[in-house]
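All protein chains but one are shown in place.
Up next is chain A:
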Amino acid sequence: MASVYIPVQNSEEEVRVALDQLPRDASDILDILKAEQAPLDLWLIIAREYFKQGKIDQFRQILEEGSSPEIDEYYADVRYERIAILNALGAYYSYLGKIETKQREKEEHFILATQYYNKASRIDMHEASTWVGKGQLLLAKGDVEQAFAAFKIVLDGDRDNVPALLGQACVEFNRGRYSDSLDLYKRALQVYPDCPAAVRVGIGLCCYKLGQFEKARKAFQRVLQLDPENVEALVALGIMDLHTNDASGIRKGMEKMQRAFEIYPYCAMALNYLANHFFFTGQHFLVEQLTETALAVTNHGPTKSHSYYNLARSYHSKGDYEKAGLYYMASVKESNKPHDFVLPYYGLGQVQLKLGDFRSSLSNFEKVLEVYPENCEALKALGHIYVQLGQTEKAQEYLRKATKIDPRDAQAFLDLGELLITSDTGAALDAFKTARGLLKKGGEEVPIELLNNIGVLYFERGEFELAEQTFKEAVGDGIWLSFIDDKAYSYANDARTSMHHFKDMQLFHQLEEDGHFVELPWNKVTVLFNLARLLEQLNNTKTASILYRLILFKFPDYIDAYLRLAAIAKARNNIQLSIELVGDALKVNDKGPNSLCMLGDLELKNDDWVKAKETFRSASDATDGKDSYATLSLGNWNYFAAIRSEKRAPKLEATHLEKAKELYTRVLVQHNANLYAANGAGVVLAEKGHFDVSKDIFTQVQEAASGSVFVQMPDVWINLAHVYFAQGNFALAVKMYQNCLRKFYYNTDSQVLLYLARTHYEAEQWQDCKKTLLRAIHLAPSNYTLRFDAGVAMQKFSASTLQKTKRTADEVRSTVAELKNAVRIFSQLSAASNLHFHGFDEKKIETHVGYCKHLLEAAKVHCEAAEREELQNRHRVELARQVNLAEEARRKAEEQRKFQLERRKQEDELKRVMQQEQHFERVKEQWKSNNLNSKRKERSQIDDDEGGQSERRRRKGGKRRKKDKSRYDSEEARADAMDDQDEMEDEDTNMNHRESTNQMNNQDDDGEDDAQDLLAAAGLEDSDAEDDMAGPSSGNRRKRAWSESDEDEPQDQRPESSPVRENSAEVQESDGEIKDDNDKPNGDAAEDDED
């Protein structure tokens, strides 16, 4: 064992101090040293020995004593040793400062260290070791540039100064100049081949950083040969092993880490890697332990960042998002440079996304993207966030980019597709199809939800076959197949009678009894529903109804299935059954707005106005007025209410219209793209006469409504046509009506035909008008109004033909035929009115019959006249021929100048002919005057008729009579010309018809006219008080019914009033629409679950 010898002062003796037996109390040895004034190098040796033995206090005590001012004084000329002592202290404090984690103590240590070094410099400012020490200190403080300067000073003096070389190597390493650093390390090794193994660690790290992994590995291995306990080398090798990324490498790496941990349990690096490992093996407890230790032992930013990241990740995977977020945040704070360590940003982004903090999440993912602009995960996450933030365009951009970067990422296509569903169904379909293709190619099972979405999109685009295929693929195998393919045919037919009961489940019970397995997995319900919906669209209502019932059999709470069954029943006009089915749906949820709305529609169909309004109200209330359909229905209700009134209450009408407008507007405010509300608003505007505005609205709605099978809006076509009609653009109106009929109704809607006829009528295209009405009668045989209208059209045709100044006998003959037809139609109506109640006043019809008969008589005269005229014309032709002959003869005569006598004879003949013609002319005059007479006679006859009518009316009494009277007065005054009279007669017809309906009511009401007026007045004050107004509801209802038939009149004076029924049609249509809306959310919901 080594010992030192302290020379005893003034003697030759020496005190021997065995270094391994240094006294515990350093004061003993200090006393000796002081007493013997031992050379300072001995002080240093002893202090160093204490340090080596871990007796830090003693070490410090000796050195502090050794650097005290007395010593300075005493050993003033011993410079080197004093510097060495100071440098030792400086190095000691630098080290303390370096390892100290608390900032304040750290500072203090560094200050002390600085003081010592400065003191050393004061003794000799060229001492290299001091500069090296200073350099180390500066390095420890992180002041790389100044450290560089310090080491440079040393190296300038002695380019082989090993500590300085090492220091400088370290500086260069920190500056990232690894090759420079490597050179320096190498030089140090050359100069001092026996230097500690740690130098080779430096070389290894440089090589590693330079990408020379093999060299690095060798260097580390060499270190371990020299010093098997070198933790850094172990960790470095471990990391390199781990990075080989194969199982054996990882295992070796982990073994090394473990050894490093056993050797030195406080190496943060090793701890992090171990933690990382345990994270993947799922031992979260270990992860926490290890990272917490790592955090405690290091204050190196990136390492800490890594530790926090490990911790956060652990919490993240355990679902503790709050904590995970905090640690990710800490990790981000530690590294602060996304380029160095981007993972925590990603993690933080994920956690924030999960916690709903989209903005922060967004910025974090964007940082990830800065580092890795092509990172698909980050792109998808960003896309998702933008969706949540409602910036769909940005979202699309990101998702599109993601799909472009990785065209094999099915999930990205899925996301993109879902995003596009609302905006661009075609693109969405493409995206979904790609996703499906990718999944199939990858051998993965295609999720049902994806197939469902694809199916729905095909459905929406009208590609029904593809939709059906897709849905079938999605539902896969099951009991339903036998229904779809009719294999359970015998059962279906056994249940044949139940087919109509829609509610019957016997089919399924029977199947079960027979040992069939009637099962329906929950995740297939939506698809099956959609399939049924598709079958419905394909008119296979039989199978559709079985599928709906199958759904209900297994999931009796599936309201939509009830509603679809109800809709099927409704489409077949089985209102009672439909109401029952909706009732079942309401049993499941008595506040379901969809069910309530449907019920309201059905009640409207049943003419149950008050009930319908209440139902719509409660539907609206159930959703806090947010359900646009309920609001729309209420709007429609008010609109109907406005125009059903008997045209006697313009104020009431205005109130209802205003209310309707308000409701439509409310819907539009909530959903500015609601076609139905826009249509409604357009109707109200048209009703008020703002045709140009309403035309714009209708045109836009029409454009928007095309392109999806889920949006069928014939109403807007009709409304547009009405507007054209009202503006007098008959040709366009006709075209529009015809297109609408063809496009939406398979030409079966007699009502639209009626509109068409009305347009022809106004355009004076009598034959078209008549033909159109005949078609309408053929479609709706029991609608007598149509017959009446046909009669009127024929009458009008005849009258107008007779008024023409020039007409052929054929024309007149056809006029006569038409008049006969008209007479027959009117008389049939008159006869039928005995049998049935069709809303026409018998007497009025008789007036028509009378008028037509008169016309007929007149026409007969006309006819004769025309025939005679024709005859005359024929004569004339004959004459002309004769004249020609004569001319020729004359020419011949002139040529020959021989037969003068003959010529004279011929001239005589010519004269005679002329006379004859004049005679004819006179006769014609006579006839004309005859005509006038007959006209006059006719008129008086009609006046008589009218007189009769007013008399009848007088019986009814009341103020209306007066009105009528005055109207007739003015009429008579104007009835000078035949033409006018015709016109009046028509209007009159119309008015009378309306009157007649009133009269019917009056008869019913037993002259309760006034009472009703009062009621109407009551309703006037508040349209909502409508309910009250409906007191004598039966009367009211009937009146509405008749007012409807009133509208049917083509001669209706108010063209705008015809949009009436569109809205009723709309109500029907839009329930389908609502349904479809439901369909998709269903699919999406399932999708969300999947997420």
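We adopt the following convention: a residue touches a chain if its C-beta (ideal position, glycine included) is under 8 Å from a C-beta of that chain, and two chains touch if they have at least 3 such contacts; residues count from 1.
Quick note on the criterion: contacts and distances are computed from a predicted model.
One subunit of the complex is not drawn; among "BRISC and BRCA1-A complex member 2", "DNA replication complex GINS protein PSF1", "NADH dehydrogenase [ubiquinone] 1 beta subcomplex subunit 9" or "Anaphase-promoting complex subunit 4 WD40 domain-containing protein", its UniProt record names it "Anaphase-promoting complex subunit 4 WD40 domain-containing protein". The residue from A:Lys337, A:Lys404, A:Arg572 or A:Lys626 that touches the chain not shown here is A:Arg572. Within the whole complex, the absent chain has one touching residue among A:Asn747, A:Asn873, A:Gln900 or A:Gln915, and that is A:Asn747. The chain omitted from view is touched by exactly one of A:Leu774, A:Leu879 or A:Ala893, namely A:Leu774. Taking the whole complex into account, chain A touches the unshown chain at residues 486, 489, 493, 496-497, 499-500, 539-542, 571-575, 745-748, 771, 774-775, 777-778, 781-782, 784, 790, 817, 820-821, 824-825, 828, 831-832, 834-838, 1038, 1041.
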